[in-house]
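Every protein chain but one is kept in place in this view of the complex.
Note that the chains take the letters A and B in the order they are written out, and that residue 1 is the start of every chain.
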Amino acid sequence: MGGSPGGPIDTGQHEVEDWERLADTISSALGAKGLQTTDEHRRAIESLEEYRDLSYYERWVAATEKLLVEKEILTRGEIDERAAEIGRRWGGP
Amino acid sequence: MSNHSHEEAGTGRTTSPYAARIRAIEALLLEKGVLTEPEVQDSIAYMEARSPANGAKLVARAWMEEDFEELLLSDAKSAARQLGMDPEHPAEFVVVKNTPEVHNLIVCTLCSCYPRAILGRPPDWYKSFNYRSRAVREPRAVMREFGFEPPEGVEVIVHDSTADVRYMVFPMRPPGTEGMNGEELAELVTRDSLVGVDVPRL
Partner (left out) sequence: MTFESGDRVRVLSSEKPGHVRTPGYLKGKAGKIETLIGEFPNPEELAYGFSGIPKRPLYKVGFLQADLWDDYEGPAEDHLYADVYEHWLEPAEGGSA
């Protein structure tokens, strides 16, 4: 990344969304319990195939999910199921 | 279920698919007792307590007291504790001083490390691919985009926080601020000046 060509810097700041705050919160809480270290989280982010296509916090969530599944704390299936349920509650399709 | 605020249903707001995923993860972790509600609340409180205002306070005090400046530059965590902050974190916290000869710029090319334990969340631009890739190679061009150009003859030093150190810039006190008190001085110290893309101005 360092030294690669890049475009103009967008100096604007978006309003941090609730879910993004939550991504921070969960990472931090898991970290405090030793369930997700900074280094593990970085490695998980770096290994994301979709790295370039995701926003900063999207990468965070994807990496946290990857680690929780890797450590067998949660399964992909139950996250999918609950996320779909939440999506429906929010008035999705 | 957690009792802090959620995005309300039916707002019709377009949001990321990851919003539902992190909510799902939170719900499942709480249900399984992997995390408790107090732990989640503590984590929220941790971030809420941290902001660039902390950095501004450290700088303002150091501008006013030479001893405090010395402490800030040699043992920044102790300086933070002295002002009632909680800088505990496995990484070191190091403050680098701007002088008439040297201007410092901070970046983390590998991921966007930032002294969150003091300053809270980094700005969006700091986390962007464009900043991370260009700040090391063309720091002066990047600073120009923020409207800042160091005077002739000033060396620019870029610090890439690649490992276990988090950096903050100690900017120079602007001229014409001699009569100001701590609060007035702190107001001059912007978040951007603590990263080094800009300097405090009257």
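By our rule, a residue touches a chain if its C-beta (ideal position, glycine included) is under 8 Å from a C-beta of that chain, and two chains touch if they have at least 3 such contacts.
Keep in mind it's a predicted model, so treat the numbers as computed, not measured.
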Given B:P52, B:P122 or B:P139, the residue that touches the chain left out of view is B:P139
Note that chain B touches the absent chain at residues 92, 109-110, 136-141, 155-165
Pick out the residues on chain A that sit against the missing chain.
1-3, 37-40, 42-43, 46, 71
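In this text, only the chains that are shown with their structure count from here on.
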Whole-Å gap separating chain A and chain B, where each centre is the average of the chain's CA atoms:
20
Help me check something: in the complex, which residues belonging to chain B touch chain A?
5-7, 9-12, 15-29, 32, 34-35, 39-40, 42-44, 46-47, 90, 107, 109-112, 121, 123-125, 127-134, 136-137, 142, 145-146, 160
Which residues, counting only chain A, touch chain B once they are in their complex?
1-14, 16-19, 21-26, 28-30, 32-33, 35, 38, 42, 45-46, 52, 54-58, 61-62, 64-65, 68, 73-74, 78-79, 82-87, 89-91
